[in-house]
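A single protein chain has been removed from this complex, and every other one stays in its place.
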Amino acid sequence: MNQATYTGVLDLAAGAFLLAAVLIVWRRELRAIVRMLAAQGVALATIPLTVGMYQKDAALVVVGVVVLLLRAVVLPLLLARAVGTEDHERRESTPLVNTTASLLITAGLTVLAYAVTRPIIDLDPSPATRAVPAAFAVILIAVFVMVSRRRALSQAVGFMMLDNGIAATAFLITSGVPLIVELGASLDVLFAVLVLGLLTGHMRRTFGGTDLDQLRELRD
Amino acid sequence: MSWIGKIGRVGRIVEPAPDAPEAAIVPPTGVTGSLQLRHVDCGSCNGCELEITSAFSPVYDAERFGARLVASPRHADALLATGVVTHNMRQPLLNTLKAIPEPRIVIAVGDCAVNGGVFTKGYGVVGTVGDVVPVDVEIPGCPPTPQQIITALRSVTGR
Amino acid sequence: MTTTIDASPAAPALGEGPRAARRSIDGPALSGGLTAILGAIGLALGLSVIFGEPRQLRIGWLLPLVGVRLDLDPLGGVFVAATGAVAIAVGIYAVGYARREHWARFPLVTLPLFVAGMLLVPAAGSVTTFLLAWELMAATSLILVLSEHRRKEVRCAGVFYAVMTQLGFVFILIALVVLSAAGGGDAFTTIEANVDNLTQGPRNAIFLLTVLGFGSKAGLLPLHAWLPKAHPEAPSPVSALMSAAMVNMGIYGIIRIDLQLLAPGPHWWGLTLMIFGAVSAVFGVLQASVATDLKQLLAYSTTENMGLITLALGAATLLTSSGAPTVAAIALTAALLHLLSHAAFKTLGFLAAGSVLAATGLRDLDKLGGLARRMPVTTVMFGIAALGASGLPLGAGFVSEWLLLQSLIHAPHDSITLVALAMPLSVGAVALTTGLGIAAMVKAFGVGFLARPRSAAAEAAREAPKSMLAGMTLAAAACVVFAIAPVLLSPTLQRVLAVLPRVGGDSAGPQIETILRLPGVAGSISPGLLAAALVIAILLALALARWGRRHRPPVAVTPLWASGADSLSPRMQYTATSFAEPLQRVFDDILRPDTNVEVTHFAESQYLVERVSYRTLMADPVEQRFYTPVVQAVTSWAQLVRRAHTGSVHLYLAYGAAGLLIVLLVAR
Partner (left out) sequence: MSALAVAAAALQVVGVLAGAPLVVGGMRQVRARLEGRAGGGIGQPWRDLRKQLRKQQITPRGTTVVFALAPAVVAGSSLLIAAIVPIIALGSPLDSVADLFGVVGLLFLGTVALTLAGIDTGTAFGGMGSSREITIAALVEPTILLAIFALSVPGQSANLAAIVSATANNPEQLVSPGSLLAFVALAIVIIAETGRLPVDNPSTHLELTMIHEAMVLEYAGPKLALVEWASSMRLTVLLALVANLFFPWGIAGADPSLLAVLIGLASIAVKVVVLAGLLAAGEVFIAKLRLFRVPELLAGSFLLALLAVTASYFLGTPTS
């Protein structure tokens, strides 16, 4: 593929990646959030695939395929199973920060991300590095989601967004990470999600809900 | 998006339109095929209301003949009056008619509105709609079927 | 040659005023006329300086050591001219107003003095003279604020104002003293000559102090709190003078010291100004959009507009320091133009509010309404002012806000990250300000003047007397000029920009002609043609509405549609409070209104409600969080001091002596 399309696709992927994060903050239905996470996984996988094809790097393409399978298919499915069957579990009913405020905070975080990653871009302004701010913004947004959401599942989503963001940053800056590293990271996430699934199951049995504030009752 | 499939499966459920009836009155403004209605319940048992509602439902779809229910009498051309006129609704009925810009027509829907029906000489009843305001079109029936209502409306819209 | 002209402002005011009051044959006419004459002199002088050569005046004997020194350059000239123009309108208006309100002789005397003080501030050529004129302005304005001192709120506002303005004065004093000490001279010219060998440390100190001090006079956060208290409580002509002319002096100080003498500073200078401006603008307009007191609403809108101006100044500074003088010139033009147009429409607004107040005795929008039929001229006047304040096309504020936005979106974004981040955010702030400003002004005009009266007092309103209308008409004419023919001001702005080379003033500014074009960036607008085209379009629409009228029955006048009921009572209308309720709910987190609803049920059944009382209190959150603790601390400290006051004269004398000794020992 030529330079122009490469840049275009990469920018689009970064934009979609960031947009998915924003929508995860925006929406409240857990199912919709999980769907967004899958979309984000696709966008994430696009990055190594594009870079791989552009640089004729087979390993990267393989990594991309693995990422696609894991983040866009396996993990969302696991989460969707964990979303649970009771109605009151389907929504992030009352986040600690109301939606309007969290959207504005997200805006602030994005701007911040652009500000702090400016030096990295100036190091070598290539199409890949110019997409780094989006990835970094996703990291910040993910942390914010983990801070501001009540449901254990939203927390899990936040955690996976965090990992997506880190992975994207890695791909964009180093234009590809070794296969084994990527696999290791992904496996960590896999285990984490499984553990979270167990935890939410236990919580639901114990408290009849996955509102993390109820964990306070476990104190002393 | 299971709705899209639903829409595709359902398709058009509107019943085919019978050919237009002869005009009961000449369209007041000389423009055919446009009739905004303001509905006033003068003391009805809500049977007529149900039929009016279904007349505007997808099955009968009175809108395809240019009839539409509006919120404000200022936007309306015709008053759709149902039920016998009770003491409490007499003045509101008059006020509503006054609020409709000329030229305006009054359509009495249902036996109660036309001739008092079962409520004639009730202690709270002033009389039929015709006793209070001049009626142009009458739709008999208790309640009239949506088809009847639509026929009457078409005879007014001339479409 | 200039001596006679230039000395005249102060002198006759001192002479004429008291005599006028003593003879008390028509003091209002004399005082108002004097104010207007002073204004006319100021206007003429300012214009002559802008287009002629600078004027100097030294009066050595008037002040020991340094003497009074007046230098008037185009920058000072434009402020003198603006103040003068405001003073003309207010002076004419004050004649009728003072008659209606039966002013005492003290405010009558002080009004011209206040104008004289404001005319002297921009003319001051040396630090000492500047501080002197500043204090004259502050003291006279305080007296005028207190002129209705029988009301408790007025006294409270007066105290607040006195404290705040003196606090600001302390900042300014320190800053200017440091400046003149470092600049090696008392005169601004001397300082300007050797300001370049001033190190960065004192520069920063002076910058911060002046921004705080002058900012408090311009009503910028966080030192704004006096403004929404003092401006509404003052008599309306005074509110107009304070809100349209006096706040400008704060901006003048910032421009003179920070932009003319010290600029260009580091990036954070411009950024600081922008942040101060943006926060003040958004906060002010937010308070204005939920305010229900007409004059308080206008006062908050003053904070908003001063914030916008400061934002523009900050943008100019930042852009110059990041190497974009052309865009900086646009921002600077926006600031000056907005300052002038704000002076015009705010004068008009307060004067119109004053005639409403004089006619009904009401400032509370919840009780007003229906004035359009009773006071048509005043209504039109306030409409013009509100249109200007809302920054819509055909309004006085439109062109300047358009310039500001243009300067923000054309900033060079690939140079410095700071600029690239500051500009979008400030565009958002400016946009939010305009949006909420529209809401606030629609509320003020619609609820206050349209619909039906909500109280007997509003019902009985009468149109204002001739002189008040004349004063308002002048201001309205100015508004119209700003709205559709800003081309008339372009030579003035060019000359003023020329004396501000340090913030890009020397580069080619925007060419304001019938079509306003921006050099360097592609952007153009033509308020005059736009207005004409809109009028034509409206006529076309009216013509369209005549289509098919042959078939129409004659026009009918009917009662309002009351959903079937016979009539609507005025109490069914939306009030200002209910009109702003959605906005208040949207911005609940910032405004923190104190609302409580009391529902009293019937004794028989809890399902039947006897009475519902809803009360909401809009307190300035900054005031609550920021001022109250300070005030409490000061009071507690004062309690300590109080112990020393035993009431014995000897003890007090002893204190004095001790103090003297200490001073002598220290000064040795």
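We call the chains A, B and C, going by the order they appear; numbering starts again at 1 in every chain.
Keep this in mind: contacts are C-beta pairs under 8 Å (C-beta built on N, C-alpha and C of every residue); 3 or more make two chains touch, one makes a residue touch a chain.
Note that the structure is a prediction, hence the values are computed from the model and not measured.
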Of the chains on display, those the missing one touches are A, B, C
Sole touch to the unshown chain from C:62, C:163 or C:534: residue C:534
Any idea which of A:48, A:76, A:133 or A:158 touches the chain not displayed?
A:133
Of B:26, B:50 or B:70, which sits in contact with the chain we cannot see?
B:70
For the chain not shown, which residue from C:180, C:434 or C:473 touches it across the whole complex?
C:434
Hidden partner sits against subunit B at residues 1, 3, 7, 10-14, 17, 29-34, 36, 58, 61, 63-66, 68-72, 74-75, 77, 101-103
Subunit A, residues in touch with the chain not shown (by the definition above)
4, 8, 11-12, 14-16, 18-19, 22, 26, 99-100, 103-104, 106-107, 110-111, 114, 118, 121-122, 125, 130-131, 133-134
Touching residues (missing chain, whole complex) on subunit C
289, 369-370, 372-373, 390-394, 398, 402, 405-406, 408-410, 413-414, 420-421, 424-425, 427-428, 430-432, 434-436, 438-439, 442-443, 445-447, 450-452, 515, 517, 521-526, 529-530, 533-534, 537-542, 544-549, 551-562, 568, 570, 572-574, 578-583, 585-586
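Keep this in mind: only the chains that are shown with their structure count from here on.
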Could you tell me which chains make contact with subunit B and subunit C both?
none
Counting C-beta pairs in contact, which chain pair ranks first?
B-C
Once you find the CA centre of subunit B and the CA centre of subunit C, what distance in Å lies between them?
59
Can you compute the centre-to-centre distance for subunit A and subunit B, using the mean CA position of each chain? Integer Å is fine.
57
Per-residue multi-chain contacts in subunit B, two or more chains:
none
Can you check the complex and tell me which residues of subunit C touch subunit A?
417, 420-421, 424-425, 586, 589
Which residues of subunit C touch subunit B once you look at their complex with the stated criterion?
551, 553, 556, 558, 561-562, 564-566
Within the complex, which stretch of subunit A touches subunit C?
100-101, 111, 114-115, 118
